[in-house]
Each structure stands twice: as C-alpha cells, then as structure tokens.
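Here the complex is missing one protein chain, while the rest keep their positions.
Order of writing sets the chain letters: A and B. Residues in each chain are counted from 1.
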Amino acid sequence: MSQPASEMSDGVPLIFELGQKGRANRYFEDAKPLETYLPPSVLREELPLPENSELDVVRHYTRLSQRTFGIDVGFYPLGSCTMKYNPRVNDAIAARREFAELHPYTPDELAQGALQVMYELERSLSSLFGMAAFSLNPSAGAHAELAALLIAKKYFKDRGETHRDKVIVPDTAHGTNPASAAMCGFHVISLPSDSRGRVSVEEIRKVLGPDTAVCMMTNPNTLGLFEEQIAQIAAEVHAAGGLMYYDGANANAIMGYTRPGDMGFDLMHLNTHKTFTIPHGGGGAGHGPLGVAAYLVDYLPTPVVVARDGEFALEFDRPKSIGPMRSFWSNFAHAVRALAYLYANGEAGLKRVSQLAVLNANYLRVKVAEFLETPYPETCRHEFVASAQRLKKEHGVRALDLAKALLDRGYMAPTIYFPLIVPESLMIEPTETESKETLDDFAAALHGIVETAKTNPQELFDAPTATVVGRVDETRAARQPDLRWRA
Amino acid sequence: MAVPEDLLYSKEHEWVRLDGDSATIGITDYAQNALGDIVYVELPRVGAKIEQFGNVGVIESVKAVSDLFTPMSGEVVAINDGLENDPAAVNREPYGAGWLLKLHLSKPDERNNLLAPAEYDKIAAE
Partner (left out) sequence: MYAPHTKRDVEQMLAAIGAASLDELLRVPDDVALKEKLEIVPQLPEYLIGRRFEHFGAHNAGVGYRSFLGAGAYRHYAPPAIASLAMRGEFLTAYTPYQAEVSQGYLQAIYEWQTYICLLTGMDIANASVYDGATALAEAAIMALHATGRQKMLVSQAAHPNYRAVLRTYCDGLDVALDELPFTAEGTTDLQAVENAVAGGEYAAVALQSPNFFGNVDTLNAQALGAVREAGTVPIAVVAEALSLAALATPASWGAQIVAGEAQSFGVPVAYGGPYAGFIAATQEHLRRIPGRLVGKTVDSGGRSAYVLTLQAREQHIRRERATSNICTNQAHCALIATIYLALLGESGLRTAAALNLARSRELATAVANVSGVTLKHSAPFFNEFVADVHQPAAAVLAKLRERGILGGVDLGRFYPDLSSCILMTATELTTTADINALAAALKESLHVPAGV
C-alpha cells in the first residue's frame, strides 16, 4: 500500500474535489428538461454533485480500495467476527441475472427458483441447529435479536405474563444483546461469569424469578469457552418460565457436534456473514436468520417460505406473527450465497469446518501462550482471549499498542478490549481457512512485538508507521464532528 | 488527584458546592481522569426535578460512557451550556469551568449523606 509522497501528506482527494462541470459520462440518451414533466413548484433548484469521467471514478475508487484491508489482503484474526475466506463461487452465483434482476413483487409461481433457494436454506438451517423453523427475514444478527425479543414479548403477552420484563445477559455477551433487549422495553440483568469464564447454575438461580423473560447466551461464549452447564442452565430458566436465546455469532465452533436446539435454546439467530462465508463488505449487508422451537413458529416475522404440494410460496397471513422486520422478504442475495456454501460442504464438510476452526484456534492459543498471558488456559473452541495486562504493568504497553503494531506487520488486529471482563484483552479467531504457515508467521510477528515492548516500547507507541496514516485522533473526531464535505 | 477542601463528594465521584439552599454539581478530578477525553455531556433540562443519587445524565468519552448521578435532590435551575461546544472543560477544570448543573435544593439535609474531602480522597485512592 505504498503511496506517492504527496499523497502521504494530503491523502486522496474527495470525489467532490475532483472533476469538472460538463465532464459527464453518457449512459443515457438525451432527455427533455425536468420542467417538461413537472411543475416548477415541486422541482429542486440545484443538484450540486460532481461530474467525473468514468476513468477518473474508476481510479478514485481503485485507490480507495488499495487503502482498505480485507481478508483478501491478509490474515484477519478478528475475534467473534469469523473472518474466513469468502468463496468467489458464491458471489458469481448471486450475481446471476435470474437472481439479481428478480423483483420482490414477482408472483410466487414465477419465482419458484428463488423460493426454493430460501426453502432449502431454511430447512437445512433448521436441521443443522435443531430448530423447528427459521425465518430469513432479519437483516443481521442484531436485527434477529430484536425480532426474537419481540417474539418473546408477544408470547408472554398471549400467555398473560406481561410482568416478565427481565432479560438476563452474561457479562461476556455481545453489546447488541442488551441494546436489543432495551428496544423492546425489557430490563437487562447482567450476569457475572465465574472464575472459569462461564455462567454458573448457582449465579443464574440468583437472578431467576417470576419476572424472568429471556436469558440470552452464546455458546461457546465470547471467551471461546464452552458453557458445559448449558443444559442445566436452560432447565433452570425454563423452570422459571423464561425462554433461552442463542446468539449464533460463534456457531462456527459447534457444527456437527451439538446444536442450540439440543442445548435447550428456544430461539436463536445465525450470522450467515460469519459462519456461512457471506462477505462482510466493510460492515454489511449482513443476514441474520432467526430460528425458533416448534411452539414459537407462529410468531416468526412475515413472510415465511412454505412448501405446499411441491409448490413454494411466501406466506403473509400469519395472525400470531410479530409482523415484518424489513422492507422485503430477506437479504435474498445472501441466502443464495449461504445455500451455495452449504452445497459446497454438506454435513460432513460443515463438521470439518468446525473441527479445523477449533484446531486452528487452539494451535494459535498454545503458541501465543508462550509469550502473552492467556487468562483461561484450557482448550478453547473457535477463538481465545489473550491479555496484555502484564505488559501494561511492566512496560506501559497496552493491547491497543500491540494491535497497531500488528497493522505495521501486514496483519489485521484482533478484537481488542472485548470481552469487557478481561483487562487489555485481545480476542483472536483465526478461522478454519488459514493455513498452519499463516498461523506460525502471525505468532512469530506477535512474539516479536511483545519482545519489542520490553526493549523499545516507544516503537509500539508510535505504531503504525507503515500505513497510509498514523494513529487517528478520535478525540478530535468526536469533539468536533466533521461528518460530511462542504463546498 | 485534586480533592478541594471546600466541597462535598459522592461515592459516584460527583462533587457539590453548597451555597445556602442552592448547589453546584460536577464530577471529580478522579472521575474525569478515569473517563479520559470527554466528548459529550448529556444533562437534564432546566426545570427538571431530580432525586438524590438518581441517574440524571450521561458523560461520554471517546470509548466509554458513564451515567451521571446527582448527589442531591432538587430542581435544576441551570446547566452548563458551554459544555456543548467545549466538553473538554470537564477534563481541564472539573471543579471550575467544567461544572455540570446548578440545583435549587429540595432537601438540604441530604448533605449528611455525602462524603467529606478526606473520606472521598480515601475512596478515590483505592
């Protein structure tokens, strides 16, 4: 990502600072003025948008891409995000005209192929995760969490149990869990983890009661540890009349070994942009299928894909449903990609995915433990957490400094300062698509950084220096928000 | 960490400057230091009636957010408007230009629930 010297100082100009009026691309035939068709009173006065040649636009965004780090550029061990290889065949299939140009209001009989894609994905997910049915409606994990909590709210209302307003969330949970709960008017109870980084039956008993609505957990949790008491925890929550929700962010660790349904969960979401190789695209679009146990199927968001006599259909008329969560049926292009990935793997392949994801994580964990603290030194699942607490105490070097130094060495940084219960945490998830050599090289690079922390910490405080900009002034960004260009 | 002698303190790291039945409230030097660069302060509306130790606002730093609790009850008679453009004042002068709100006290006796400087200093030092 080397840049000319002038650019190093000025960066890349904004598209608004480029081009000349009149330098337009000719994509269309000439048109009459807008006034031909509409009264001036409803027309806008000016449209101050830049005009650039297609070549200049192509160069501009090519340059921006070169200043962006993706999985295709290098190792991306971002914990809890499952940054695995995104197979190109999925994108090629999703781009096919018969999918990309299919209008959402196409009558069912003329969209049977699309409906079958959704149906096959829905059935496969239900089996793989032990749920009665999935809705492909939610747009992302957090969106599915919201839908699930709306289901819980409606379910309890139908049962006359509106007093159930508490949602239990372990302190290791993703931030979306409590935020989603709050959006449905639930009160959040944070549950402390025990010394082994897990939720204990004893702790959960203390907070369960007649006001318990839902307990939201992920398993393995965000420390990468399997909640071994999950069956008892679920039994306790159910005995108290509550529902169990599974945050599927870490589903890459369990396929073929256990299922949320087997663990006692009543609701769950899956992030197909994690487990099923949908490209993250710089933060979306995602896709968050929502699974439920049999007694909650009627509450799923609409529409639901159903099969009747070999014909597929979107079913909208579902009186108990919480209603739709989005404009149209699903992030369908992602459903295509996810199903293509399922076909590439099959049952045996998915089991192998989880095996090798866990193998890679443990291999890297053992290597990293040689030079960094790992607060939970036991077999992990798909990810593990290391800590820079000792380095901070002894040399003033924080997790942030290690992260920035990794950027200089051509790696994406791990997730840092999460989960919140581990000070100076680095949460590392290598995924199954990385080779042993990549893991060896990464461990060596991180080891070198840790040694530098002891001998020349200043080098780390100054990092990154090999990137197009150095450390960014976030305080200034927040105190003087500059969120758009102005002429 | 500065702990001025003429103020009272809460365990939640707020300070109170009493003046008859009115009071000025802010967060302590210890609190601003722990939060880091403060970027935004969300305060109650003037006229709001607030209860001792109740949650009355939020203080945001770049990467943290912290609830603001009032150390005493009363009606909000003024808020520090200057913080909208200069939240850094809370970092710079937590006991001066970085004050947060002024109250007309409804229960002046609540001062007995607050900490003296030496007591607060002990808590903050832990």
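Criterion: a contact is a pair of C-beta atoms (placed from the backbone, for glycine too) under 8 Å apart; a residue touches a chain by one contact, two chains touch by 3 or more.
What you are looking at is a predicted structure, and each value in this text was computed from that prediction instead of being measured.
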Candidate in contact with the missing chain, chosen from A:M325, A:I428 or A:A453: A:M325
Which residue of A:C81, A:M131 or A:A453 touches the chain not shown here: A:C81
Full-complex contact with the absent chain, from A:A251, A:A313, A:V358 or A:A453: A:V358
Positions on chain B contacted by the hidden chain, ascending: 39-40, 42, 58, 60-65
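Just so it is clear, only the chains that are shown with their structure count from here on.
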Chain A-chain B separation of Cα centroids, rounded to whole Å: 38
Contact set on chain A toward chain B in their complex: 417, 474-475, 478-479
Complex contact set, residues of chain B against chain A: 37, 39-40, 60, 62-63, 87-88
